[in-house]
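Before we start, here is the structure in question, set down as structure tokens.
With one protein chain removed, the remaining protein chains of the complex are shown where they sit.
What follows is chain A.
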Amino acid sequence: MRTTTKSLQRATLMAGAIVVSLSVGSARAAEEHQVEQFHEEPPILGTLLIDRFEHRWRDGENSIDWDVQGWVGGDTNKIWFNAEGSKPVDGEVEEAEFQLLYSRMTSEFWDAQIGIRHDVRPQPQTTYGVIGFQGVAPYFFDVTAQLFVSEDGDFSARLEAEYDLLITQKLILQPVAEVNVSAQRVEELHIGPGFNDIELGLRLRYEVVREFAPYIGVHWERKLGETADIARDHGEDASDVSFVAGVRFWF
């Protein structure tokens, strides 16, 4: 029974991916047709942002953490890539998540996104379907909201918001907040139903040039509810504070 559900989920994800690639293809073909009337091709652009690449010092084991995003595409349709993860300084990678999404402009400030998430770590590796949106909310909050359904049929969600506060043209304070929610207990991943955790960060960066900015900051994570209990049962702290230093750069 379990296996059937799993393969069914896999098939659904595959179908989703195919639909995504087809729609991107046809949009591009339409654009090409229109281009013939004129000399300028609508540019296919791309960018890669290493938003966080940092060392975290904490009471316990220090780690290297990263958060990367990028896209390739035009104004309306983009292939979107997200990656984040964490590795103890002296150890194996503990968390590594990758997302490949089709991103489509739905309004001036918002993109709707659909695609696949694959977590290489923690073990066991898990694949999810992703649907969500990404954009700029009023008052210039950068927001990403995503709903996940795992290959086992587990539902979870994540909301991230960040804000750039310009102290000067080059010195920028960036508060970040993230919450994770799960619809059910997932024993392999040590999470319970309800709110799993909340993360708050505050980073102060200096843009030497727009594309390159070293930063320092603090990062605080707190596991919540049953997820916190599970952590304590495993002899871990439910909350974690770290000082961070890293670089933000993009191409």
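The criterion applied here is as follows: a residue touches a chain if its C-beta (ideal position, glycine included) is under 8 Å from a C-beta of that chain, and two chains touch if they have at least 3 such contacts; residues count from 1.
The rule we apply is simple: contacts and distances are computed from a predicted model.
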{"item": "Chain not present in the shown complex, as UniProt names it (candidates \"Response regulator\", \"Copper oxidase\", \"STAS domain-containing protein\" or \"SUF system NifU family Fe-S cluster assembly protein\")", "value": "\"Copper oxidase\""}
{"item": "Chain not shown: contacting residue from A:M105, A:L202 or A:V247", "value": "A:M105"}
{"item": "Among A:W57, A:F140 or A:W220, the residue in touch with the chain that has been omitted", "value": "A:F140"}
{"item": "Hidden partner interface residues of chain A, rising order", "value": "31, 34-35, 37-40, 42-43, 45, 47, 75, 105, 108-109, 136, 138-140, 165-169, 210, 250"}
